[in-house]
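Heads up, one of the protein chains got dropped from this complex, but the rest are sitting where they should.
Now for chain A:
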């Protein structure tokens, strides 16, 4: 194994799962978050990390409800933000933590993005991790190539999950993403179809807002495992969209209890979490 600062740093990480999708807005970040939460819940000792390499549009901090947190430097590198507080089993790193103001834009060309990704991979003090889930921006460009290049020395521990929505427009981009994984020789654990159907809250009618079945058919055609479909879950959308606010408005009933992991508790109540539990199970089995 080639010895680089990155391979040394990630020596203590058992599995690295890259969440990919050619298309934007299909739910990569929400799937990343759900995957991390499900892996976290899979065992009381599981340690999970999330790395957000969507540098110009980081959504992970918001979804985990750790918007506005800062990253600290230690002698052993950057200390990630822990979404579960003092339990410190869910670590998270995103460019969002480095911005002074959350409305600031990160206007970077490729080489600077490459440098940031290298730093994220080599300088973050993850500690022992069972899973590191990496959220990516849409497309197949600088960020993706940089990731693959930097992670090449530990290629054997890499795998990926492809997220899509059912429409034809998204599937075209997903095909490009599949071609990418083949070109760079990245194993695909499976395809997840997101936003598959919406249940009307008034009459219970299921509408296929973005059509349906596209993810399964592409998985079959390209000979990839299909992990399942996730319907649109407004409860989940709201939870991931406003999790930090919710935390502020709910009064702490038991003042001397440890700050509990509210997001996890609320997530367990959503319908999506049950479906995702099965998917996470399949993923763990494959690993």
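The working rule: contacts are C-beta pairs under 8 Å (C-beta built on N, C-alpha and C of every residue); 3 or more make two chains touch, one makes a residue touch a chain; residues count from 1.
Basically, contacts and distances are computed from a predicted model.
Think of the chain that is not pictured: of "p-loop containing nucleoside triphosphate hydrolase protein", "AP complex subunit sigma", "Molybdopterin synthase sulfur carrier subunit" or "Beta-adaptin-like protein", UniProt labels it "p-loop containing nucleoside triphosphate hydrolase protein". Between the chain not shown and the residues A:106, A:224 or A:282, the one that touches is A:106. Considering the full assembly, A:209 is the residue among A:46, A:209 or A:282 that touches the omitted chain. From the set A:134, A:240 or A:275, the residue in touch with the chain omitted from the display is A:240, counting the whole complex.
Contact with the undisplayed chain is limited, among A:52, A:130, A:173 or A:193, to A:173. In the full complex, chain A touches the hidden chain at residues 22-26, 29, 54-57, 59, 62-63, 95, 98-100, 102-113, 137-142, 144-145, 165, 167-170, 172-173, 175-180, 183, 198, 200-203, 205, 207-211, 232, 234, 237-238, 240-242, 245.
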